[in-house]
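In this view, the complex is presented without one of its protein chains, the others remaining in place.
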Amino acid sequence: MRPGEALRVVLRSGSGRLGMGLLAVLVLVSVLVPFFYPLDFGLRFWNNPIAWADNPKAAPPAWTNLLGDTAPRHRVFDAEQPTGTIDAGSARIRQFAFTFSHQTVEPPTFLSVSIGAVTFHERPPILSMTLTRPDGRSATLLQEAVRGLRPDETSPVTRFADEPRRVYLTGDAAALGAAADFLLREFDLRTSGTELQGRLEEVLFSMPTGEGVDSLAPLNGEYTATIRVITYDPRDSVQSVRFVAAGGVYGLMGTDTQGRDLATGLLFGFPVALLIGVLTSVAATILGTFFGILSGFSGGRTDTIIQRVSDVMTNIPLLPILIFLIFVLGQKLWLVMTILVIFGWPGLTIILRSMVLQVRSGQLVEATQALGASRWRIMFRHVFFQMAPFIVAQMIFFTPAAILAEAGLSFLGLGDPSLPTWGQILEQGFRTGAIFIGYWWWILPPGILIVITAMTFVLLALAMEPVLNPRLRERAA
Amino acid sequence: MNGRATSGEPLLSVRGLRLSYAAERGDVRAVDGVSFDLQAGQTLAIVGESGSGKTSLALALLRLLPRNVALLQGQAILNGVDCLTLSDGDFRDRIRWRQISMVFQGAAESLNPIYKVGHQVREVLTARGGHSRAAADGRAKELLDMVRLPPETFNRYPHELSGGMKQRVAVASALALNPPLILLDEPTSALDVGVQAQIMNLFKRFKANLGVASIFISHDIALASDLADTIGVMYAGRIVEIGSTEDVLRAPSHPYTQKLLAAIPRLRSDAPLEFIPGAPPDLSDPPSGCRFHPRCAFVMERCRSESPPDLPSQSGSAVAACWLLDEGAS
Amino acid sequence: MTELQAARAATAQERGVPMLELRDVAMHFRARGRGFRSTTVRALDGVTLTLDRGETVAIVGESGCGKTTLGRVSLRLLRPTAGQVVFDGEDVTRTPERRLKPFRRRAQGIFQDPFTSLDPYMTIGQIVEEPLVIHGAGAAAARRERVRWALDEVRLRPAEDFVDRFPHLLSGGQRQRVGIARALTLTPDYMLADEPVSMIDASSRAEILALLGELQERHRIGYLYITHDIATARHFAPTAAVMYLGRIVEQGPTRQLISDPLHPYTKGLLNAVPEPDPANRLAERIVLPGEAPSPANVPGGCRFHPRCPAFMAGLCDVVPPPIVRIDPLRSVECHLYGDDDHQRVREAEPPPDDTENTAQDGETV
Partner (left out) sequence: MALAYTLGLRALSLVGVLFVVLLLVVVTLGATGFSDRMLTAIVSEEMRGTRQALAETIKDPERLEETLRERRAELEEFYGLDRPWYTRLPAMVGRVLTLDLGAARNLRSFDGSSRVTDIVLERVPYSIMLVTTSLVITAVIGLWLGAKLATRVGTRSDRLTSYLAAASNALPAWWAGILLILVLSFQLRIFPSGGLYSSPPPEGGLLRFMDLMWHAALPILTLVLVSVGAWTYVVRTMLLNTAQEFHVTAARARGLPEGQVMRRHILRVAAPPIATNIILALTGSIGGAILTETVFNWPGMGRLYFDAITTADEAVIVALTFLFTLMYITARFVLEVLYVVLDPRVRYTAQ
């Protein structure tokens, strides 16, 4: 059967159409992802906690709010240019004011301020952050000076260039103290910073309704965070400023306990899964086809050796060996794929060999040999073509097996850390106990994606069946 | 339409049998209006080339049809019972193997590979013949002996036997319930000529000794003439000529029969071999009129449009569906 | 064929060297038996045969007699265990495959099954062109022209209608003609015809055989015609050899072989052939008992002795029979004719046999 004809047969069935559709989506996403992701995404971003510090932790997807939940949105404000500048003598005050509307019962899950690359010449600049509430009251939660010149440094000095100065206000003792002061000053409530530990946002984003800090009513409205950078030299500069009022929900797919955006990780999983599946199955199929045809065709010692090796290989239980080898040799994706290929080809070889023997006993081979055709011509021009549809079907069928094997291995904690996969995301969720706490957004999507991807190929293999078995195609006399 | 002038009710009387299969390109009319009579103890040979519908005819008589049958009509009256109108259950209980048994073309495939052959012969006897296990064993051994298989064959598996021996087992099984009629569907075509002659001897013996009637289906008219009292020649789903073996062989009336006979290489004659140009028609779209007309050397205008009726040949008992006979008569 | 080759072929013939010569060819296969034992399957066991250009020799025998193996050896598809395959005086028995191309160009084959001997993924044009491609004969245009010529030769006309079609759209007879065209493109001198009509409807067999005959006349092809059907051999091959269990037991002009068979096996074989004659009806044939044993288990002495109606104990089961030359064209391998004065024993007609299935009924597994 010609390829075009085969494709038509595949597309005639429902499963074929569904499989082709899913495959198109998979391929499209996988092709697009590498354009937008750095290649060292795994090490530089995914497994680097700093990259995810400003995200809410274990937050469900943002769209869960539509279902009636009332978690605050996640707000991130970045600025490079101040919203206002005040010159006071030699000092210049850069103001970065970020206003946001807070309308939920739950306060933000945390607040943080980050200042990027500050350059100064003489006096070190002073940084501060003040939160102004809808009722006009305000609290200054941060006030600190950039570290001055050390003896070994010469002016000008740039600080926070490599990594911004990030103050995690929620856990910052000074900020907690400032909040306690604020409560005393404005509401005459006497607490302490330690007492407010973990409750900073709660007290800042509410009105006390009675005695003490335990009876609070949410205060909704416009809040403004003002970050000030005071410099003392006209040449001084500040590169960027960020304020985060972390939400209780995040993005399309939520976050994990490290605050990682699961949507990002899941998207990155597309090309990786496809790579594992397709590369492994193509390589295993090429090897299997080559050895299968060679074995069936050449007979003699070559055949015996290939047969013995395949027999042993197919008798080895794959997963335990895979676990052992990856554990000992290192968690590398290419290694996983290599092992899958090494253990994947013999199955095909055994089937193809018996098919070749059948073809070989037929008269086509004899006739072609009598024409003077070389062994290679017979093997790969005639014999191979007879089996091509079957080989393609086997390749498709092997693809999900490779994907699932990698996922299973990752699930056991043997994934390649430099390339996040769906299996790894699931494993981290499982290890953190996500299923027992009900972090479904962490557990369900990667699993569903694995199943859908595997399903795509299974559906295609299913639709290939009539191509292989003409009896199913035409039930004529 | 029976070639032989015989008295009494025929054992089997087939009238207007039609059978088509559903296929993608349209219905395939495998059997298209076949009628014949068969007397008890006689042998009718149905001779035709591949695709002429001869095997379909046999399968229709035993009602062993594939799923894609689109049409089955006509009558097949065996001992006064119309086999085609019986319910499935009745047909199975009353007709199959009791009245009509069959020896298939691929004897090797007709045996279950995982049971000893003796047990397979016994199975029919216990399940259908009401024999006890012990009685069935005895009868099975007797049957194997009748087809001249050594006693130890009883405990052999099919794969341990040669093709000829397997075919003998199939014959033993067909004789198990003493049916009055056996269908022999190319029973020797997979065998070498020597073994073929052995099996044919067996059939001849049973015909003479047991008085069992048979329908012998074959592509080989020479082989058929070895056993048959009557020969029916099939072409494209129809019997184009039927008559006593002597008449059909000595004075064939239908051009197709004539050519078929002339195409057989004779062992002791140097008559040049003839052939029929062209190929048999596609039965999903058969030619109009006489189905043989596109390949016939004597084609007339009438052959293209009108389907010829069965006409008596000059040579006595035979009838043939050919307009030439009409010309000759008028 | 190049002029050089033609010249060589011509000179070979002038020298009186036959085109194809099989000298005492044996072909033994090793097969895995039960347990660790391995058995030797003696498919061919000392066969000598010659064939000239324009000549047809039939090899007649039942399945398993080694006739197909003989055909394969004659095309050097198999390398015989012993003996020689000589083509135009040149011994090609041990010639390695890569140096066999000149031989392959001149020796071609037509095979039994027209359904499996053609690649279903190739068009008729590609199939017929393949030998030209393999042998690097001519430019593309010349090859196409040659394909058309070959199709025309086998009367697949007009050739244009066939070149782009796939084999599954053709009838059995048409496919077989494609096979013949494929073998013909290189205009070989020798063509093996291995049961070329056994899978074709009776009404078309004569057509294929007639075509082969015509091609022989036109191109002086020598045929080795392998068949189980001795009747077609009579009509197609002037000379025939009867094989039994890997040996030629009788050889001679086909008509004489049929009218006056010498070997008990040949007689048995002929007795079994059905003829369209109502007189045969119900008369039981005199048949050979049992079936031929497997070539893995060849009886000693005369290999036919367990089934032979003229079996002479102490001789036939002990001493291999000599090849007795009856006249320049006929020979037989049987003790019945081993007398000094080549006395032909015609009276030894076997008695009607009724114990055909006892004793050694084919123990082939």
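Order of writing sets the chain letters: A, B and C. Residues in each chain are counted from 1.
Convention: a residue touches a chain if its C-beta (ideal position, glycine included) is under 8 Å from a C-beta of that chain, and two chains touch if they have at least 3 such contacts.
Keep in mind the model is a prediction, meaning the values are calculated, not measured.
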item: Full-complex contact with the absent chain, from B:62, B:181 or B:311; value: B:62
item: Sole residue of A:146, A:196, A:407 or A:468 that reaches the chain not shown, by the stated touch rule; value: A:407
item: Per the touch definition above, residue among B:50, B:112 or B:305 touching the missing chain; value: B:112
item: Omitted-chain contact residue, chosen from B:21, B:36 or B:104; value: B:104
item: Residue numbers in subunit A that touch the chain omitted from display; value: 15, 311-312, 315-321, 323-325, 327-329, 400, 404-405, 407-408, 411-414, 426, 430, 435-436, 438, 440, 443-444, 447, 450-451, 454-455, 457-459, 461-462
item: Residue ranges of subunit B at the interface with the undisplayed chain; value: 62, 64, 92-93, 95-98, 101-102, 104, 106, 109-115, 123-124, 127-128, 157, 159-160, 173
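Heads up, the rule we're going with is that only the chains that are shown with their structure count from here on.
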item: Subunit A and subunit C: spacing of chain centres that average the CA atoms, whole Å; value: 70
item: Centre distance in Å when subunit B and subunit C are each reduced to the mean of their C-alpha atoms; value: 32
item: Subunit A-subunit B separation of Cα centroids, rounded to whole Å; value: 71
item: Residues of subunit A whose C-beta touches two or more other chains; value: none
item: Interface hub residues of subunit C, defined as touching at least two other chains; value: none
item: Contact set on subunit B toward subunit C in their complex; value: 49-50, 147-150, 159-160, 162-165, 168, 192-198, 200-201, 204-205, 207-208, 219-223, 225-229, 245-246, 249-250, 259-261, 263-268, 270, 273-277, 279-280
item: Footprint of subunit B on subunit C - complex, ascending; value: 62-63, 171, 173-174, 201-207, 209-210, 228-232, 234-235, 258-259, 268-278, 280-285, 287-288, 291-292, 356-358, 361-365
item: Complex interface listing, subunit A residues touching subunit C; value: 362-364, 366-375, 377, 382, 385-386
